[in-house]
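A single protein chain has been omitted from the complex, and every remaining protein chain is retained in its original position.
Just so it is clear, A and B label the chains in written order, and each chain counts residues from 1 on its own.
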Amino acid sequence: MPRPLYFLLAATLPFVFGCGGPSNEQFTIVVIPKGLTHEHWQSVHRGALRCAADLEAEDGTRVRIMFDGPLRERDAMEQIRIVDRRVATGASGIVLAPQHSQTMTACVKRAADAGVPVVIIDSGIDDPNHFVKYVATNNYNGGCLAAHHLIGELKKQGKDKPKLILFRYAVGSQATEDRERGFEKTVNDICPGVVWLSTDKYAGATRDSAMREAGPMILQYGKDVDGIFAPNESSASGTADVLRSQGLNKKVVLMGFDASKPLLQSIQEGDIIGSILQDPYRMGYLSTWYCVQHLRGVNVNKSRTDMSESTGEYLVTEKNLNAVSTLRLYDPATQATRTTDELRYGPNGKPKP
Amino acid sequence: MSTSPPVPHAKPFSLPTGPWVGFIAVLVLFTALIAIKGELGTFLSLGNLRVLLHEGTVPAIVALGMLLVLISGGIDLSVGATVALVTVVTMRVYTAMYAASGPSPTNSLVAVAAGVSIGGVCGLANGLLVTKLQLPPFVATLGMLGVSRGVATWLAGRTVLPFKDGGTPEWVNTVASSQTEFTNPGLWSLVLLAILTAVLLRLTVFGRHLYAVGSNEATARLCGVNVTRTKLLVYTLAGLLTGWAGVIMFAHSNSGNPTLGEQLELDVITAVVIGGASLSGGKGTVVGAMLGVLILILIKNGVSLFNVPVEMQYILIGALLIANVSLNRWRQGKVS
Partner (left out) sequence: MTPRLRMTGIRKSYGSTAALRGVDLELRPGEVHAIVGENGAGKSTLMKVLSGAEQPDSGTMEFDGARFRPPGPHAARDRGVAMIYQELAICPDLTVEANVTLGQECSGYGFLAAATNCERVAAALAQLGHAEIRPDAPVSSLNPAGRQVVEIARALLSDVKVLVLDEPTSALAQSDAKRLFELIKSLKAKGVTVVYISHFLEELEAVADRFTVLRDGLAVGSGRVGEVPRERIVEMMVGRAVTEQYPRTPHAIGAPVLGLTEVCGKEMPNGVSLALRSGEILGVAGIVGSGRTELLRAVYGLDPVRAGVVKVGVYSSERATPADRIGQGIGMVSEDRKEEGLALELSIRDNVALSRLGDGATFGFLSRSRLRSALSEVLTRFGVKFRDADQAVGELSGGNQQKVAIARLFHQRADVLLLDEPTKGVDVGSKADIYQQIGEAAASGKAVLIVSSYLPELFGVCDTLAVMCRGKLSAVRPVSEWTPEQVIAVATGSA
């Protein structure tokens, strides 16, 4: 009988949601990632929580972290809804990884108009006037780093005039386009004899689409190509899969970006020569920190032109795969051992006053 | 001689009690829950009410169209894709006019008109497929879903189309903002359309014929109802409503985006069915459908707001749908 069903539902739900007493935290920071499924965002979340813990340990400031994002990374509408919802229901500050640099401007402006400061992380937003701080990886720099490593490896093999493929991610994705630009520019600078076999193929959003696109491309150029750069996790993994299936792994040098368990496994086995890792843990930490500082009235920017802060980009190869310097980027246990100073002020520690 | 009486004592008209029960159940549930968590103030705040109404506007307008189609015994799976197509077309037309003649109110008017009419065209296409090619509505609109989504993606060049820097017209910002929701033109257009739809269903010959076609198409035809015209009209009307919802979505999302509205059709069908409509046609009211949308939005809002795992939202909505429809069946079983 359905009527009791309602009561049953009503009775069990409090347990499902968990009962918590009223709290009197001073700030509620809402962290809004692009999506919920990616490992990257879990690190951001952990970083934010760590920042809250540090703040409470320091001077008893209670910061409540809410982690709320759209389930799917392309659900643009849902992200706008979440921002509006949170602004309307009393968030003190928002940390946002915008899905799109232009469409998210309006709701960031609305938040700012309502007096809720927004810290932008991960990728940029076009309107510079309504957010507090931009905390992200320097993707251009990451692309340069990838170029140096790839060309270095090829030179070790004696290939001074390598034939390369730049396997792009997607049109309009600012972060990956920066990586591609940095890569292309650096390669042309340090290796003038380079031959570009292909720079106009797009991998698309998923590993599956990357495999679909990479298959014919590698069939066409497989005999000639020396090195490939894939500018994100899914395109790198997909390309590695295709190389493996055509027996070209370890023969063609593949450079990736970002990390996942399978991708790191491929580096271990030598199918991928290296990858550039970001520091999402620090991204989460730092953005929360700036948000709270701003709320406390501290000016977090030296000037209007100094609004962005890079959290660093790190080359990972077979050699440093299991080093602490790599593990601290993605492994929860190692992340927890990082020092507060390093997280707040970077690898060089607190600057001398 | 004793016989079974032809007329049992039946109430001539009663409110759709099923959705009310669901609505009150959800409301009580969340209120209890939030009282436990000590954040009743946030949930019941004016700010959240504004947000609820804001988030409900687009699905509610689409639900009005879906209600009409469901009453006629059909179904429209293409609404989500149509909404996406409308946002893209509106943005394309707007930017083209903007590039040609600079900022001017005409741009917006023409773009909105184009968006609504493309919705109507999609609806008309659905109607033609259903009536002229005699396709089952499920198949016809499933096909249109693919076509619309594909055309939207192609027109947008596989990306999201934003406004040019600073080129966002003022009305878009007004519609998109939930902070002044009680004067939001989007919300008031919903109120107006809901009243018009209710009037259409309750007071007009067309509405009467809609119920008749959904209830028993053969009978309606026998009685001289122009079934083909009725169906064509209902799909076109639903398309126009979806088109208007698309324009509001265009403002809310601040973009022309071919990935918008994914699974919107399922949400809306769920809402309308929770509101007492039947997939076999002939049943449904505007009040019920609006309550259904409100229930759905309440669940989404509550789940998001209180750090409940997001998967609970899907489980809750699914459980509620099943509970509600079985409740309706059980009540009907008691009557007959």
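Simple rule for what comes next: contacts are C-beta pairs under 8 Å (C-beta built on N, C-alpha and C of every residue); 3 or more make two chains touch, one makes a residue touch a chain.
Worth saying up front: this structure is predicted, and the values here are computed from it rather than measured.
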Touched by the hidden chain, restricted to displayed chains: B
Given B:Asn216, B:Asn307 or B:Ser326, the one touching the chain that is not displayed: B:Asn216
Candidate in contact with the missing chain, chosen from B:Gly47, B:Gly282 or B:Gly302: B:Gly282
Omitted-chain contact residue, chosen from B:Leu187, B:Val225, B:Ala238 or B:Leu296: B:Val225
Missing-chain contacts mapped onto subunit B: 1-8, 10, 12-13, 203-206, 208-209, 211-212, 214-216, 218-225, 281-283, 335-336
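Following the convention adopted for this analysis, only the chains that are shown with their structure count from here on.
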Distance from the mean Cα position of subunit B to that of subunit A, given in whole angstrom: 36
Residue ranges of subunit B touching subunit A (in the complex, touch as defined): 21, 25, 28-29, 32-33, 36-39, 42-43, 45, 47-48, 50-51, 54-55, 157-160, 162-163, 165, 168, 172-173, 176-179, 249, 252-255, 257, 259-262, 301, 304-308, 310, 312, 319, 323-324, 326-327, 330
Contact set on subunit A toward subunit B in their complex: 1-3, 5-6, 9-10, 13-14, 16-17, 19-23, 36, 66-68, 71-72, 74-77, 80-82, 84-85, 88-90, 100-107, 110, 113-114, 126-127, 170-172
